[in-house]
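Take this structure first; my questions come after.
This view holds just a subset of the chains, kept in their places.
Which chain is which? They are A and B, in the order written, and residues in each are numbered from 1.
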């Protein structure tokens, strides 16, 4: 069964990237591939870009879609094995996954980190349970620790705009008032292992990402030094990994500004959106021609479409 | 006008069952029947299986779908005649039903029992109002007292797995922490009147179903005796009918276990889902090869599809 869980298990990264770029040029090229088939989209959390771009990708492939906002349209699911279900959870994922598998040909799922407990989030209970019990391919639309569709779209964006073989790419933490998951930076890090680039991760003290993921990658607490000569600046907030899920600071010292972008080599600015203006990044940077955030969002359609296409072709 | 309200008024039960089995073998056989037509789905209550399987059925027939979560996407409806609508209900069903009839060709509705008042629930105000005021066929996706699509799917399942002409079928009450409607057991009882079978209903004292429905059917308070030699065990919780809507007990004496299933003749286990594991039924029974619950859910698509097909053909 071909799932997209994280990029680590997705063996076709380079092919998917090439497919995505081709589909961007000709979105309806494979519009008969999905005829008579159905993509289910299960949302345990809110979604704008992912919801719309993944549905659009499905439509471009001729797939029907069934959207379910779990909890809102349906009810809470139980994920523990052997539990006595006499509280608030009306259905076990074991049934839900098998049942939904009968109505759909592919199932895309969004289930964010709770940020309460590092072990629970790293266990990825929602995605792993569906991969275990469903009988159809599962596509990750952002799980507790990974957002691979975003990373594929980001890779497309970098490849389109890089002016040399070995660009400098900086992933920098940025401020945010609320605790956010590490899924996006995690997948960006995984994706960068497929790229020819000088890659640096900059974050304040206490905000190092999961060390298992960043092994061998240059990490620094000095944002300005990291930005020097950068070709791409990917800004993103995440909550602390070591003090798991906590917000350790909300000051604006790490906000991306024009003055900081001046340190780069006419660096392109990237962010996965939604972005809080004048908190994560100043208006001036976001509105400048070097900002690629809208193109990143555009590429989400073709990233999803390339993944769905591969799954349909292999099925 | 051909509505599916309860199986009592649906004259085509045997044909529908045959159609459903045929569609299961070839789901897209009638994919042009619904072209240019629209199925509306109105949900007054949550839904996972019914939402997805009924949409899937529509898609298999080439129907467009319009889904409305009433109250959440729209507003509360008024059902009383002559009321002065100066409180919380913004629209009368008389308008809503006529209006929706103009946007759809068939309208499927889910509106659960309130379990507050037996007369209100038996009046079936939501379904009956729509049948009165709408100008298009109405399909019951579970109303206060009936869930015919589930019963058709259950009949398909029994027919597929019965090993003799006259199997023993037991409908047994099972525990649950919350008050549940009687719609599923009611429709199961109605459906069983079309089956050649020895049919027994087992429930604890105080949990007899509506006596108008069970007239002439063997009912017992002795679950073990009922299970003896059973070919099919259909477990389901429902709240009390006589002490209307009440939960009289939550102990696990009536839970279906392996030890109880050993009383049967290698009986198949059935449940409409969602099911609370280790409350209604033990993990071991649900996970055994004799459990048919996933197949029952699968059959929901073709039950709905056969009903929609019949309505489209007659229209």
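Heads up, the rule we're going with is that a contact is a pair of C-beta atoms (placed from the backbone, for glycine too) under 8 Å apart; a residue touches a chain by one contact, two chains touch by 3 or more.
Note that this is a predicted model, so its numbers are computed, not measured.
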Practice item. Quick one: how many copies does the complete complex have, if 2 are shown in place? Key: 3
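Basically, only the chains that are shown with their structure count from here on.
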Revision key, fill the gap. Rounded to the nearest 5 degrees, the rotation mapping the CA atoms of subunit A onto those of subunit B is 120
Review point. Can you give the whole-Å distance between the Cα centres of subunit A and subunit B?
Key: 39
Revision key, fill the gap. Subunit A contacts subunit B in the complex at 36, 38, 40, 64, 66, 68, 70, 72-75, 78, 82-87, 90-92, 94-96, 98-100, 102-104
Revision key, fill the gap. Touching subunit A in the complex, subunit B uses residues 28, 31, 43, 46-49, 51-53, 55-56, 59, 69, 72, 177, 250, 273-279, 283, 286-287, 293-294, 297-298, 301
